Each structure stands twice: as structure tokens, then as C-alpha cells.
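To start, the structure itself, in C-alpha cells.
Every protein chain of the complex appears in place save one, which is left out.
Per-chain numbering from 1; labels A and B assigned in written order.
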Amino acid sequence: MSKQDNRSISAALATATCTLLGSGVVQPAVAQEEPDWDFNTSLLYYGEDGDRVKDFSVSAIARRMFVDDRFLTLSLTVDGLTGATPSGAIRQDVPQTFTRPSGNAAYTVPGGVLPLDDTFKDTRVAISGGWQQPIGETSLINVGASASKEYDYMHLGVNAKYARDFNQRNTTLSAGIALSMDSLDPVGGAPTPLTPMLDVGDTSNRLGDQDKDVLDVVFGVTQVISRNLVVQANYSYSMSDGYLTDPYKVLSLVDGTTGDTLLRTLTPGVEGPSHQYLFENRPDERTKHSLYGQAKYYMNGKVLDASYRYMTDDWDIDSHTVDLRYRIPFGTDSYIEPHLRFYTQTEAEFYQLSISDAQPLPSFASADYRLGDFDAITAGVKYGWRTRNDNEMSLRVEAYRQAGTVPGSQIIGNQASRDNYPDLNAVIVQFGYRF
Amino acid sequence: MGSPCELVCEAPKRAHALRLTGRVAAEAWRIEEKFSRYLEGNIVARINAASGKTIEVDEETADLLDFAVTLYDLSEHRFDITSGVLRRVWRFDGSDCIPGVSEVEAVMQLVGWHRVSWQRPYLQMPAGMEIDLGGIGKEYAVDRCAALIREEGGDPCLVNFGGDLVATEAPDRRRHWKVAIEGDSATEADRIVNLKQGALATSGDARRFLLKDGRRYSHILDPTTGWPVPDAPRSITIVADTCVEAGAVSTLAMLKGAAAEGFLKAQTAAFWCRR
Partner (left out) sequence: MNKTIVIAATTLLIATGCSSMGVEPWERDVLAKAEMQLTTDELEAATDDHIYFSKEASSGGRGFGGGGCGCN
């Protein structure tokens, strides 16, 4: 046996092949093995106008395929939050002073300005993992766990989903369940509900750590209608139990006739609130039902994604969401996708702008604008493109605007002359890279 | 061709796709009818029944024979189209029927390109010897069909004859064809190759082997010894510009047995070698 010398035979073979196959330019092969891991990463900026909340977030989802369509998903998100959020107190013509949630300091808001609490400089880390595998020919199961931590909040959760195909995979039925066990450790401690905001250093009305459990159940059906159309419908049930109040939000205690916030007698030498404010209180239970429908329709290269969601709960909030996306390809390597979202919700039963001293104290009350009556619109555009090494990048820019109204029956006296509902204007910018 | 043959084609009009399919199928059948050793009356049958007489062959057959000679030289005589007669003593049916040494030696008298006189276009070989173009015929057919498709306008197509395939162009708006290289099912995942254009060919012993005393005899026979190549890999997949080239490299690598990986690393083609 001759010595096994490993020369390259490529040149000789290429010549011989040319001779055999005759003329005609043969293009060089372009092939690449698919990597085991798939990554989806993004950088997000969310910014509300003025001094309000700004969020910067980095996320990554990693997916690895194993034999037989089994895969592992891992994700990590890190959020950095700054900026101020409405505290629930209403505008006054005079300056107002509030004690910070920590109870260690106070801050003053000028007259005519919506009171914002800027205590929220926070970092949140969230991780999750999931495993999916097929069962037999037509079913699959997905199990996962999630956890997140910020300095005053911790979340732990598990979830599972089962899906089964019918009718040659034209119909899929799915059922999923998720359980969250969250705990709150608010700065300064959770305040006793509907008690007054106290002087700096006075933490006598504080409670300890709080818990919140959430159970989510989702049933869904996905149906292929035609070669170009697929639809999905989901019914969701959600039950929250525990501490559902926002520990940092207050309501202004106002005069029953003038509607102005009642002044507070200050102790000399002690910093504290200038007016009277009561901490909010929400029920310790909330049940939500949602019905969601989505359709994706392919029209000659363009894709229309339309969805509608109706939500109703036992806090008397009803909401409607319509989401439209229209993806238009540019050549073979990029696309543009305008996006429009309409949202409207009715106020919670216990939402009120302020608490009147002429009325008995309610059991539940909140002035949190997010439980109020408002309409919101999101308008944006996303541009996506394939990079030279066949990966995908995208950039989307969106504007989000909320405009709310306070029911006339809740407006007392001088409140009518002020702009009471904190409108929201935010910008969302997200850059994505998938490889 | 002994395997399912398919054409996956992305064409703007159905009529055009059907016509392409017709042309490809016709070419595949033409090549099979002309070069299959199982059929009577074709050029290979005439050569194999020549009993020592000189046969004049046509241009296409001459080209294939020239190519076989190149592979014979590049493989240190281990690729040999006269080795087909060894199947008289070696039947790879998963049983344990290993032939005896004397049986193999007897058949080896009829094996060896060095016994053949090839002066294009005249071929003469001793009586009893046979040629078998099965080692290059399928890949040749795939490349010929790819050429046909380019002649007809070059639509993005995948010509796949039992795992030996060529992609003429990447399908529009998708980036590439996805070709799966089977793993060992239970323990090994399929590898996915994203093929924009080019060819892929696989040599392997997946289903044809003999098993005796716990030793697996692959169906890749070494024509210089008459016995299976020792320590041949289970499967080799190659990506190259043409299917003929891919098939040649994978076959040559298989014939190297234990030295397959070393040989493959010295070549320029991308490869997947499984033991």
C-alpha cells in the first residue's frame, strides 16, 4: 500500500469534471451548515415626554434545537428605569410637598404641575427558560419557568402548554396554564390602605412584605382557512389574588365643595406633606376574561396581521384592542411594516380622581391613571433587512399616546378648570438582531 | 437510478414547471436506459457481452470512461469500474455470509482496469470482465439535468436523485434550500445545510452491509484486494460545485477507510463524515 499522502485532488478533479460535463459556466457552490443555536436580541428605548418614565432595555432569547423537533429556549432581559410617574395626586394652583415612599425625604411640586413621583430609578432582571417537545405525531407540550427581580419586587412563575393538531394540521387546539407567585417589598414598607401620607421619618402606618399570586389559563384554536389565510382565537382567564394595590400611589383628599386638596397642619421643624393625601386601596382579588382573535393574510408578498382583543374583569374595566400590521417586502432582502394600534378602556369601579371629605371613605379607591377611562393609539413603522451574512436586523420607531377623561360626576368644584387626567406621550425605539 | 428522483422547482408559471419536469425526467430515463447494467441492449450490455472483442463507443460513453480513468488514477486505483463482478461473491444483505479467500481470489482475476485497453473511442477487455458505471452515473445525470434547467432559463430548482442533488439557484425571497443530512436517528440530530446553489452527494453504508462475529463489513469494496475497505466511515456527505465532483470526493474518501478524514481535510470541499 502506498503512503497515504493527502494531496488536494481538487484541481485535477475540477478539470476532469469540466471535460465530462462540457461547456457552460458552473457557479461555485454556496452552502453553509445551520448553527445549533438561534439568537434573537434587541435593544429597546422607551421614553415618555417631560420628566416621566424612561426605560432602556437589553434582551436576548436563545434557542437550541435538538433531535426530533425538541428545543430549549432561554431568555434574559435587563431593564433600566428612570424618570417620574404620576403619584395619583391632583394638580393644585399652589405648590405641594410630598413625603417620598421611603419616608426618608420629601419633594415639592410647583403649582399648576401634575405631581410626579420620581423615586423610580430601578433595574430589573428577568430570566426564563422553556422546553418544548412533540408528543407523537400531532401533539406538543411546552413547559417553562420564569423569574424576575427588581429592588422592590420579585416574581417566580411556571407555565405549561399543550397543543394538538387535527384535520391534517389545519386545526390546532391548545390549552395553557401559568402560575405566578410574586412578592413585594415596597420601599419603606407597604402603607396601610387609605391612611394618610405622614411626615418624613414617620413609618407608623406601614405593613410588611406583601404577596400576589396570579393564575392564567388560556384556551386557543388556530385554523388554516386557505393557502393564504390563517386565524387564531384564544380565550383567557386570569385570577389575581393578594396585594394588588400600588404601594406608592395616593389620592388627594379634597374639600367637598371647592374640590381643592385640603391643607395639612405641619409640625414645626418637621418635613412632611403640605396637603392631605391618602394611600390608595384596591381589592385583593381580580378576575379577568379575554377573548382574542387574530388573522394573518398573505397578499402577493405582503402580509396583513390584524388582531382584536376584548377584556372584561370584575373591577368593571372593559377594554378593546385593535392591532394592525402590514408588512411590505422591498426586493428580496428587506421589508417595511407600518403598525397601528387602537386601545380603549373604561375605568375601574373604584377609580376616582380624588376623595371628597363630604363623602364617607370608600373601601377601595385609586387615582392611578392606568385604571381610568382612556383611549390610546400607537403608530409606528418597522424596517427590517437581511445582512450580508444572512442574519436579520430590524429597527422600529413608534409613538404611543394616551388621552383620558374623568367622568363628570367625579369632578368637584375647582377641579373642572384644571387638566386632571395625566395624558401620556411616549416614544418606542427598538433595534433587533437575529442570528 | 435505484432511488426516488425528484425535481423541486420554483417557476412563475405552472406550465413552465411541468415542461421542466418533463425534460428532466426524460433526461434521467435516457441516461438510465443507456448506462444501466440491468438493461439489455444498451452500450454497457454490449461492452459486458463483448467476450474480448473491441467495442467502439459514442462520445458520451467515452467521456464517462475518461472520467472513470481520472478517478482510477486519483484514487490510487481504488476506484475501479471493473470491480462490479465482485458482487458475485459479495452479497450485502445484512447476513453473515462472508465469502472465502479462494472465492474472492477467483473473481479478482476479472477485476482491474489495468487489464483493459482503452484508446478512445475503442474499448477492449478480456472475456468475463464487466464495467459498471453505477458509481458515477447518478451524479452525472443530476448535473446534466441541472445544465438543462440552466438552458431553459435557470429557474431556482433542486434536482434530487436519491440524495445526490444540485441546487441551480436559491429560491426567490427565501434564502436557500434546506437539506437535511440524516443523523443516527436516536442519538444524533439531523444536520441542516443551507444550500444556495451547488451540489451535495453522500456515500454511505446505511443499509447495505454484512455482520459477522460482531464485525461490520461495509459494502465499499477495495478493488485492489477484493475485500471491504477496512474502517470505512458510515457516511460521508460532500458539498461541491457539481454533483459529479461531490460524488467523486465522497467515494474517494470512503475508499480511504481509516484515512478518510485526513484526505477530506486536505480537499477544499465542505464535508460531513460520520463513523
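Things worth noting here:
The working rule: a residue touches a chain if its C-beta (ideal position, glycine included) is under 8 Å from a C-beta of that chain, and two chains touch if they have at least 3 such contacts.
All values derive from a computational prediction rather than experimental measurement.
All shown chains touched by the missing chain in the whole complex, by label: A. Of the options A:17, A:96, A:180 or A:252, the residue whose C-beta touches the omitted chain is A:180. Residue A:303 is the one among A:303, A:379, A:397 or A:411 that touches the chain missing from this view.
Contact with the chain not shown here comes from a single listed residue; of A:138, A:171, A:195 or A:332, that residue is A:171.
The chain not shown here is touched by just one of A:107, A:292 or A:350, and that residue is A:292. Of the residues in subunit A, those that touch the hidden partner chain are 40-42, 44, 46, 53, 57, 59, 61, 85, 120, 124, 126, 128, 146-148, 150, 152-153, 155, 157, 159, 166-171, 173, 176, 178, 180, 182, 184, 212, 214, 216, 218-219, 221-228, 230, 232-236, 238, 246, 248, 288-292, 294, 296, 298, 303, 305, 307, 309-313, 315, 317, 319, 321, 327, 335, 343, 345, 348, 370-371, 376, 382, 394, 396, 400, 402, 424, 426, 428, 430, 432.
Keep in mind that, in the parts below, only the chains that are shown with their structure count from here on.
Averaging C-alpha coordinates per chain places the centre of subunit A 57 Å away from that of subunit B. Taken together, the subunit B residues at the contact with subunit A in this complex read 63-64, 66-67, 70-71, 74, 76, 140, 143-144, 147, 150, 170, 172-173, 175-176, 178, 183, 185-200, 239-242, 244-245, 248-249, 252, 256, 259, 262-263, 265-270, 272. Residue ranges on subunit A touching subunit B, taken from their complex, read 2, 4, 6-10, 12-14, 16-17, 19-22, 24, 26-34, 65-68, 301, 329, 332, 386, 390.
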